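Here the structure comes first, spelled out in structure tokens, and everything after it is commentary.
Selected chains only, in their assembly positions.
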Amino acid sequence: MAYEVNTPVFDGPFDLLLHLILQEEVDIHEVSLLRIVEAYLVEVQRMQTFDIEIATEFLLIAATLVELKTRRLLPGKADMDLDEELALWEERDLLLARLLDCKTFKDVAGVFSELVEKAGLSFARMAGPDERFAELMPDLLEGVTPVRLQRAFMRAVQPKPPTTIDLYHVAPIRASVAEALMELLDELPSLGRVTFAQLTEAIHDRIAVVCRFLAILELYKQGRVDLEQSDKFGDIQVLWTGGNDVGFEAVFNIDDYEG
Amino acid sequence: MSDEETEISADIVRALEGILLVAMEPVDPTLLAQLLEQPLAVVEGLCERLSMAYAEAGHGFQLVKVAGGYRFQSHPDVSAYVERFVLDSQHARISSAALETLAIIAYKQPLSRQQVASIRGVDPDAVMRTLQARGYITEVSRDDGPGQAILFGTTAMFLERLGLDSLASLPPIADFVPPAEVVEALEQGLRIVPSNPMGASRNEVEG
């Protein structure tokens, strides 16, 4: 069942996570990761256009959450590699620090909003000197010819270049949830039962693995696969139940996620 | 005058002062009467009284009736200081943003601030105030629509500074077909409704 979040559109993964932990007073421990992912997907579906940046950031955070969650399910036994363990603590601290930073500036923004509102009640005088001083006023149009004006007009009505998506702070994206979903729809029917490890053994990119994971969750939501996890740290078994009517509906549904 | 009348009147006087202070051009008393929801005669009386009160108090500004409207201006007595200030605050060149805005108004006049905003994609408020203060553009009319948006056009000074006889002498842009979105922006801008969809979309862009 989808976790309903009745709030305005979220600005990003931190926004959503802050909301999940603070406003909704939901402990990540209690709410399964699946629910968080679903809450996010609900938000994504509500967006008019899919923002690959937000999705990517979310995937990175989702990956951290997966690790936290997995680790938490382990009842205190330290059979984890020490390096891995330290890396996980580090990631957790980093995530916590980012959330705190994000919360701090959200609160500042609230104060800014009040200041703007208060200042907005007054209107500045900007009329400038009257015509008695016109002679003294600098002629801003000195050197401006009619042709320059014409060129300025052309420049002004020129279509603006579309905002480029700058991927400076993330690794190049070689995968998307939509793509992963397409691939899985292609592979799964013939495989029947397969483990998540097998599905991702050829993939070395963490983002791509998370994409596949989210795609599996999406298929689960659509009722096309069953998921089984026999023991706590065990591999996830993916069982295709969707029959052979692969195609339009599933793909149509995920159109929203494409960049 | 009863106490209540005095009090109402004080509020109206304050509102009057506020409006006149932010006005870029002399304000027609008819418009003032409308905004303050007072009879024209009352508003005109208030303006005269304010004007006298400023003179008596010996302020460095005055309220005068010019070109059929009321406006604040600096007092002639302090002109020497104002001149110094004007000369001191010279900025020699026009910014490209200001030039583009001026060009849009020159070619598409009369048009509202909203329409300029929709073409330029940014809030032209500050730039337009500067252009207006410099006397290159002016309020030419108000839109018929419910919003009654102020429509702007260029001035005689603008033509003079560009060495043009009339707007017809501007280099033609007829052979240049503006992109569809500009045409659409202009058309939409002409249909001004209180909750302007263009305004909304600009907000979204920002978000």
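Should a chain be cited, it is by its letter among A and B, assigned in written order, with residues numbered from 1 in that chain.
To be clear about the criterion, a contact is a pair of C-beta atoms (placed from the backbone, for glycine too) under 8 Å apart; a residue touches a chain by one contact, two chains touch by 3 or more.
These numbers come from a predicted model, not from an experiment.
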Stoichiometry of the full complex in this file, by chain label: A x1, B x2
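Definition applied: only the chains that are shown with their structure count from here on.
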Averaging over Cα atoms per chain, report the distance between chain A and chain B in Å. 44
Residue ranges of chain B touching chain A (in the complex, touch as defined): 18, 21-25, 71-74, 79, 82-83, 86-87, 90-94, 96, 98-104, 106-107, 119-121, 129, 133-136, 158, 161-164, 169-171, 173, 176, 178-179, 181-182
Applying the document's contact rule, which stretches of chain A touch chain B when the two form their complex? 123-134, 136-150, 152-160
